[in-house]
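Reading through the structure tokens given below for one structure.
Complex shown without one protein chain; remaining protein chains in place.
Chain IDs A and B follow the sequence of writing; residue 1 opens each chain.
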Amino acid sequence: MKKSPSVLVIGGGSTGTGIARDLAMRGLDVTLVEKGNLTHGTTGRMHGLLHSGGRYAVSDQPSAKECIEENRVLRRIAGHCVEMTGGLFVQRPEDSDEYFEKKLEGCRECGIPAEVLSAEEAREIEPYLAKDIKRAIKVPDGAVDPFRLCVANAASAVEHGARIETHSEVTDVLVEDGEVVGVEVTHQTGTGPYVHGEPGEVEEICADYVVNATGAWAGQIGDLAGVDVEVRPSKGVMTIMNTRQVDTVVNRCRPKGDADIIVPHETTCILGTTDEEVEDPEDYPEEGWEVDLMIETLSELVPMLAEARTIRSFWGVRPLYEPPGTGTEDPTDITREFFLLDHADRDDLPGMTSIVGGKLTTYRMMAEQISDHVCEKLGVDAECRTADEPLPGSEDFTVLRDYMDDFGLRSPIGRRSAQRLGSRADEVLNSVDPNPVVCECEAVTRAEIQDALDTAGTDLNSVRIQTRASMGNCQGAICCHRMANELAPEYDEETVRASLDDLYQERWKGERHAMWGTQLSQTALKHMLHAATMNRDEDPAAADADIDFAAFDDGGASEGDASGVASGGAVADGGRERAADRADDDALGGADGDN
Amino acid sequence: MAITDDVLVVGGGIAACTAALSAAETGARVRLLAHKKSTLRQASGLVDVLGYAGGDGPLSDPYAGLEALPESHPYRVVGEDGVRAGLRIFDEAVGDAYRGGHTDSNALVMTHGGAVKPTARYPASVAPGLASSSGDTLLVGFAGLTDFDAPVAADHLAAAGVPFSARGVTVEFPKRFRADAKVTRFAKALDRDEDVDGGTVRSVLADTVADELDGESRVGFPAMLGDDRDEDVRAELSDRLGVSVFEVPTGPPSLLGLKLEDMLFDALDEAGVRIAAGNPAVDFEADDGRVETVIVDQKSRPTPYSADQVVLATGGLVGKGLDSDRESVTEPVFGCHVPHPEDRYDWSEPEAFDDHAFARFGVVPDDELRPTDEDGEPHFENLRAAGGVVGGADVAREKSASGVSLATGAVAGRLAGEEATR
Partner (left out) sequence: MSDAESPGNPTLTPDAQTDDFEAVEVFPDSTDMDLRPGADNCYKCTACDVSCPVAEVDDEFPGPKFQGPEQWRLKRKEDEAVDDSIMSCSNCMRCDDACPSGVPLSQMHNTARGEYVDEQMDKLSREYIRNRILANYGTLAQLGGMFPRLANAVMGNSVVQQINEKLLGITAERDFPEFATQTFREWWNERGGPQVRSEEKRVAYFHGCYSNYNTPEVGKAMVRVFESFGYEVVVPKQRCSGTPMFANGMLDDAKRAAGINVDNFAGLIPEGYDIIASCTSCSMSLRQEYPELFDIDGIEDLSAHTYEALEYLRIHEDLEGAVREASVDDQSFAYHAPCHGRNQGLDRQAVELFRQLDGVEIEDVGDSCSGISGTYGWKEEKYDKSMQIGADMFDHMEHAQGSVGMTECPTCSMQMEHGTGYDIKHPLQLLEEALV
């Protein structure tokens, strides 16, 4: 039997996993390598917008058309990853009518359903919009969960025979006789079902074709292969509000600029964003002015944002690319279109193609195009079916259940859990008894955490990403040690402690950007709980020096307390008196000190 | 007409109660103006005086660490005498319910995560389970209560080097509750010794644990062994099991903290302190450098309270005695000066357990505990401050939270009372 051609995909983001799924479904032998966890790159740090294309309807119509097409596809195949919130382009009195009309026209030209709403109608949909807005355009924007989407693609790829390797960093691209034949990976420390190598182990993986789907890192992989891929990484801030001030994607109707979008995401709202070019996609400054800008500018659209609570801010890096020679200065103006760079054509290096640019909304289309290209190169005749088959978890499911009857869960908790788990809800939520809630802010039960641990190993951040545990208003203050406890008894106490520290520190990093007002009080409470009450900052188990226990109070032998009962013998004498008890002793009518 | 007293204490937590008790001792007429329930409900119920200072710790002698603290620390302002005064008031208020007063040394107590921490006073129910006393230990947790994982805690204790063996088991509570039942439900079931299959809650729990015992001399549960009848519950379990039974302090909800709050309010009642609870102090009137009245928002109606002396004990960032926005940190009732770095990113450090500036936020006291302005002058002649609202102490890392409240409360209360009755 002829062996299937093998393809090596570098990059475990939406593009990479989308490609792995597509090629695996076409019968190819696919291996995907990712240096961190799935969604380590841009995919894991975006604002969750499922574009209608409206944002590009004036400035980048090719992108806009791609967006609306894929918007429809994803709604169909990724139901449990997408929330159809709808979107609004809101015009304030100081925004130009001219642009408003251009936007509307642009939407129509690109086939994006667009409806004009009066200010009153807009505020009926979103009552917290500013009272003095002029009007709005309604478009089919949605909210997407990139983590769930990616994980579902990976699961589908594996179902069709692919091999996924996380925590496997590509440290060299293997070139033989002027052709790319594979990669060398160095395995990193990590746990989970997609980790098979030992930390430090170096492995060579050969393949008939290599796809570079590393987004903002595409240039670095290119360097390893000896070719130039000039990605221009650009950072953007995302500020997360504690609650959903809006349930619709709210855009500012003016030419693209900073701080012009609010995206509802799960229980929160995400304010975005900025656009600043950076050198290194992994090392760039996270600056306070960016957070302030989000709050100040977007409160022009939704005034309550000025005083509302934020729970953290984080940054993502866009993998922007433009053909060499275009020379755009401002990253805001760089196209969001995607490009296939076949290195055989442009660099005389066959065996590898890079895919750059693009956006999460069009990941499947990007994957389809490059899969078509790879199949052509390998002489494989197979059709793309990724638009037709639903992703795992998105098969037929409904969130209209009786959660108490079916799972013994309160309505809002059951609903949120089912929304995350999709068609897997029954399988997971009935798997553990008792099934207490571990993360109360985000309604995550023990069953869901245990299920997530199956793919996360000991990485609580991966559990967090999958389940949303510790992503709510307390940012893990109450639940992160509970999450860590779920690692036992499979893992030892030292591992539990180390994982807890990792998660705690990771939460801290983003929380620092929100430390004022109620969030500062929350942080202070968290700090008191973990330092004062739990003494995790001076944990003797982690310290070098031993404690001299004998030097401390041992309770005092003279207490006569062998049985542990309050001294004085009879229980009724022990403990505290209550006012009512004291009432027997002294008539309260004559208490001193009041006149 | 304004309601008038000698000393008005604004606040309702451990510092406010101590200040009120201390002021009452001078014979002054004292009123407590409390808003909501205190932060004791979130705290472990232990009384930490000083556990870590000058890079050293855990300290077995808290007093030895006082000199290592910075000059601006409240302990340096009130001195060792102030600390001891606070503890005296505390010991008198709680009586036998707390232990540890027989020695100056700190005890080492197990935390609900299985670490060990130094503290100066601990509830009677915690006493038999000190990490600094010997006795092989069995820890018992319940499957539906996610905060306390007994096996993990026991292993953690071992890793911490405790001088006894520790083992943990997870059992079913005798009554089958819905998974999200509150801890007060468990405590009530034990208090009332409710009927269950095979006996009562206490007897069946004892049976369950007896099956797990393997030579240990003491058994520890998370702190939920009853509320009103806690001593009964513990004594009965102990009798049935034939070993000591103790409680491990927890985080929120903390029944031990709740009980301490009750004890302090009982003591206030006994001392004749008037209490006006439920509404916030929002404003004040002053004349000639003295606070004349404090205005309380009684369901959107301003109600004035006047007094000769006022003690501000409204708490810190957690107790909401300190407010903040993106630019600054403030004290909302009297507008006292709260020093803070200009850039809010300097309010915290990149590492989670570092020396954060926010942990020390608060008003700056003079040597009479009066909050001072930017020039170091007291804001008002008759306004003092106590507890979390006072800055300069990193109580979370030092393990000094209750101690600072007790010490500053005792001294501020005494000074206020003495002034008012002069």
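By our rule, contacts are C-beta pairs under 8 Å (C-beta built on N, C-alpha and C of every residue); 3 or more make two chains touch, one makes a residue touch a chain.
Predicted model only: the values in this text are computed from it and were never measured.
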Quiz item: Where the complex has a chain not shown, which of A:His187, A:Arg312, A:Arg416 or A:Arg536 is the residue touching it?
Solution: A:Arg416
Quiz prompt | Among B:Asp228, B:Glu349, B:Glu368 or B:Glu418, the residue in touch with the chain that has been omitted | solution = B:Asp228
Exercise. With the full complex in mind, choose from A:Thr17, A:Asn212 or A:Thr518 the residue touching the hidden chain.
Key: A:Thr518
Quiz item: With respect to the chain omitted from the figure, which of A:Val7, A:Val33 or A:Leu104 is a touching residue?
Solution: A:Leu104
Self-check item: Candidate in contact with the missing chain, chosen from B:Ser72, B:Thr103, B:Ser134 or B:Thr184
Solution: B:Thr184
Exercise. Over the whole complex, note the residues of chain A touching the chain we left out.
Key: 58-61, 83, 98, 101-102, 104-106, 109, 116-120, 123-124, 127-128, 131, 134-135, 242-245, 247, 267, 304, 308-309, 404, 410-413, 415-416, 440-443, 472-474, 477-478, 518, 521-522, 525, 578-581, 583-584, 587-591, 594
Practice problem: Could you list which residues of chain B touch the chain missing from the display? | Solution: 1, 3, 35-39, 41-42, 175, 177-178, 180-185, 187-188, 192, 228, 252-253, 255, 258, 274-279, 296, 298-301, 303, 319-320
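By our rule, only the chains that are shown with their structure count from here on.
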Self-check item: Computed distance of Cα centres, chain B from chain A, in Å
Solution: 38
Practice problem: Please give the residue numbers of chain B that touch chain A in the complex, ascending. | Solution: 24, 29-30, 42-44, 48, 51-52, 57-58, 60, 94-97, 99-100, 102-103, 105-108, 111-118, 124, 127-128, 130-134, 143-147, 149, 151-152, 155-156, 159-163, 178-180, 218, 230-232, 234-235, 238-239, 243-246, 249-252, 259, 262-263, 266, 269-274, 316-318, 320, 323-326, 343-345, 347-348, 350-353, 356, 358-359, 395-397, 399, 401
Quiz item: If you look only at chain A, which of its residues touch chain B in the complex?
Solution: 288, 292, 295, 408, 410, 434-438, 446, 478, 481-482, 485, 488-489, 492-494, 496-497, 504-505, 508-509, 512, 515-517, 520-521, 523-525, 527-541, 546-556, 558-559, 561-568, 571, 574-579, 582, 591-595
